[in-house]
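Excluded from the complex is one protein chain; the other protein chains are retained at their positions.
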Amino acid sequence: MTDTSTNMRLKLPITCFILEIILIILFGVVVVYDHDTDSKLSNEHGNDSHKHADYENDFYYRYPSFQDVHVMIFIGFGFLMTFLQRYGFSSVGFNFLIAAFSLQWATLMQGFLHGLHGGKIHIGVESMINADFCTGSVLISFGAVLGKTSPVQLLVMAIFEVTLFAVNEFILLSILGTRDAGGSMTIHTFGAYFGLMVTRILYRPNLDKSKHKNCSVYHSDLFAMIGTIYLWMFWPSFNSAITEHGDPQHRTAMNTYYSLAACTLSTYGMSALTAHDGKLDMVHIQNAALAGGVAAGTAGEMMLTPFGSMIVGFLAGIISVLGYKYLSPILEEKLRIQDTCGVHNLHGMPGVLGAIVGAVTASVATKDVYGHGLEKVFPDVASGERNANYQGGIQALSLAITLGMALLGGLIVGFILKLPMFGAPPDTICFEDSIYWEVPGEEHHEEQMTAVMTEEFEKLNA
Amino acid sequence: MTDTSTNMRLKLPITCFILEIILIILFGVVVVYDHDTDSKLSNEHGNDSHKHADYENDFYYRYPSFQDVHVMIFIGFGFLMTFLQRYGFSSVGFNFLIAAFSLQWATLMQGFLHGLHGGKIHIGVESMINADFCTGSVLISFGAVLGKTSPVQLLVMAIFEVTLFAVNEFILLSILGTRDAGGSMTIHTFGAYFGLMVTRILYRPNLDKSKHKNCSVYHSDLFAMIGTIYLWMFWPSFNSAITEHGDPQHRTAMNTYYSLAACTLSTYGMSALTAHDGKLDMVHIQNAALAGGVAAGTAGEMMLTPFGSMIVGFLAGIISVLGYKYLSPILEEKLRIQDTCGVHNLHGMPGVLGAIVGAVTASVATKDVYGHGLEKVFPDVASGERNANYQGGIQALSLAITLGMALLGGLIVGFILKLPMFGAPPDTICFEDSIYWEVPGEEHHEEQMTAVMTEEFEKLNA
Partner (left out) sequence: MTDTSTNMRLKLPITCFILEIILIILFGVVVVYDHDTDSKLSNEHGNDSHKHADYENDFYYRYPSFQDVHVMIFIGFGFLMTFLQRYGFSSVGFNFLIAAFSLQWATLMQGFLHGLHGGKIHIGVESMINADFCTGSVLISFGAVLGKTSPVQLLVMAIFEVTLFAVNEFILLSILGTRDAGGSMTIHTFGAYFGLMVTRILYRPNLDKSKHKNCSVYHSDLFAMIGTIYLWMFWPSFNSAITEHGDPQHRTAMNTYYSLAACTLSTYGMSALTAHDGKLDMVHIQNAALAGGVAAGTAGEMMLTPFGSMIVGFLAGIISVLGYKYLSPILEEKLRIQDTCGVHNLHGMPGVLGAIVGAVTASVATKDVYGHGLEKVFPDVASGERNANYQGGIQALSLAITLGMALLGGLIVGFILKLPMFGAPPDTICFEDSIYWEVPGEEHHEEQMTAVMTEEFEKLNA
């Protein structure tokens, strides 16, 4: 079943070892502990009159959120993609591999761009969260090409996507002063449109040869629900993980909680409404119910109010189900975009919605509503450097930049991934673990059944 | 397989959209951020000499516990019910839907009754935990009617049950000054007896027509164990989530940890003992091992000691296994209570046990044992308003009120749910996903097998 080009015997080890050795060397040269992780810096006495108490270590503010994000990245994304009947090993396993690579590479790329202090990258729990965030963006793109790419292709995609992610994030957060704590733009919009462009370039006209495997079975849908529910539950932690300490973290988590709850109800409603016989579709439940988290990614830290959050989530669920039902088939037929997981519906459109909601919410921010907390959410507005309308404009501009970067980046990376040496699977065996994995046999009772049947046939034929 | 009455094409969307729109409007009118989530209130300067530091934000005391509770509600309850062989989509999926609705509705109902400040409901992480708690109660009732109800029936049940839950909780906690941090009474006893009464009213004399589907298969039992283990692990967080800061949270978590550990040993012992051939029964392991958490729900925050907690857990496990083995069949035959998940054994009896243990423990509380911490656990006793014996009496009275409210409420709601327009499934296709869900085919290797067989038959027949 494996031909030479897809054999990973040398390609994958060489890629993994070279990448990891480069990472180790670069970490050795430029990465150091930050103030809260370094033994010496954390415990300085003397003229430092503001010696921090242990409970002020950033670890206690952010580590629980970090672990929730970590679960989303490895369990959430990994299991969400196990819905395919014979691609569970690859879904969880490649997710695991490219995430483990991406978080290291992201530490460096994000560090070079906005974590350098005296030529060294300082790292701690916040950089770990940011690395996981960047990884999330790569995994979104993975969803678009799921089943049609080799692990080496995915690692190559990750190298470029992480880099470009860090550049886009730097332009938005550091240069423009955009607010995007939960990453509606930087993570979701970027990851989705990057992946969509990659899968467009990698268009396979004969993919229908693997069509019978590009669907779920009963148990695979249950495994996928593990991913869905974890993403849903921990999205409040995701959106609040790197907001400012105190009320912004608290408020963001709560806004996201209500946005998701509202989204779930509109998703169920729309799923039944758009089915000809009123039956719920697992694809919608697994995906569209999460759109409320994506759409609250930018405005979640703002004074959006639970009321506003619920409206956003409600709309996100509707848009997302409609996307799965009506837009995805059109994208595939007309634009030749084969989006395996429908990331356009879960991350693309809701990400754009989130960016717009963020821009609008920012543009109406006032000192009257935010009080002294304004400096935590909109420091440039609080300092008088810009007014709220201007901030709103910047937010809108950021969306345009993100879309441009993602589409252009995906275009280039798509062509790179077409190089035959990366070992893409042939059209006939997409969505199939056995091309890259040792796959065990099936349940013994079936073997027994087959044995019984064969015996019976032999008797009959005799 | 779907007839008109169970077709959800219009019923479910209408229900979801109307409910969500009402929720959004009510949130817009009455819900505001509390002191720890509002940007302005959190960051007030000036004459407020006690400006809170960020680390004093309630978020950092309760958010990790909240997330553990959240996992119990969505993964724990959801997957615990996937033990049925062909009802996994509905178990996880309807759990998801009614939980997402209930937590929003509970925010309002609990807010109206004990969260109003100047006509507005103030919300933050504590109200989120309380909303999840109330949701848990609805999910317990769901366990009693599992497999025999439509999603619309479940949403209607949730509307009424959440409301009544909030009233009962208000009577106990606000009027009577009952202590019930982990909800042995308010959550478990209430949810169980409410659900048992509903399923009694919805009694189906011909349910045996679906009997062959009302059981597990190998993999479905493993999925259910995911639910069990998560409930078991996070129960310490559940019971301690809304106790006072500091030692009460710490103590409650620890008491629950030991109660559950002891319960697990008695469950395994009883399961082997009551089986004719000494083989363990998955139903017991999946459920009875959790009874120790339920039974520590009221007294967990008190000075129950690990010793006392272990005795309670040990007894809870024994009672629960005996219930599954001997009482459930009697309830079904004699009282016509068809309790799919055996919530009477996991939540009902252990909840009552927990309430009694709480009443006894409260009645012997002394300043000598609790020191200045008495005001955290029994504020009315510490202030001298009542003595410990009186508190114990109040606790016992609260159990009686809860039982009464649950049974009466379940009675009324059961009759409401009998209305044919809610689309209950017929007796012949209970415990079956395909009535409400698009269900995918089975593994491709089976299809292949069938194809091979068919071919062989054709050859033979020729």
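By letter and in written order, the chains are A and B; residue numbering begins at 1 in each of them.
Note that a residue touches a chain if its C-beta (ideal position, glycine included) is under 8 Å from a C-beta of that chain, and two chains touch if they have at least 3 such contacts.
Predicted model, so just to flag it, every value in this text is computed and none were measured.
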item	value
Full-complex contact with the absent chain, from B:272, B:360, B:401 or B:416	B:272
Identified contact with the non-displayed chain, of B:20, B:68, B:161 or B:180	B:68
Of B:190, B:232, B:422 or B:437, the residue in touch with the unshown chain	B:232
Contacts of chain A with the absent chain, listed as residue ranges	2, 7-17, 19-20, 23-24, 27-28, 31-33, 36-45, 54-55, 57-60, 63-64, 67, 70-71, 74-75, 78-79, 82, 86, 88-89, 92-93, 96-97, 100-101, 103-104, 123-125, 128, 151, 219, 223, 226, 434, 436-446, 449, 453, 456, 460
For chain B, the residues touching the chain missing from this view	55-56, 60-61, 64, 68, 85-86, 212-213, 215-219, 221-222, 225-226, 229-230, 232-234, 237, 245-251, 253-254, 257-258, 260-262, 264-266, 268-270, 272-273, 275-282, 285, 289, 303, 305-307, 310-311, 314, 369-374, 376-377, 442, 446, 450, 453, 457, 460-461
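The rule we apply is simple: only the chains that are shown with their structure count from here on.
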item	value
Distance from chain B to chain A - Cα centre to Cα centre, in angstrom	31
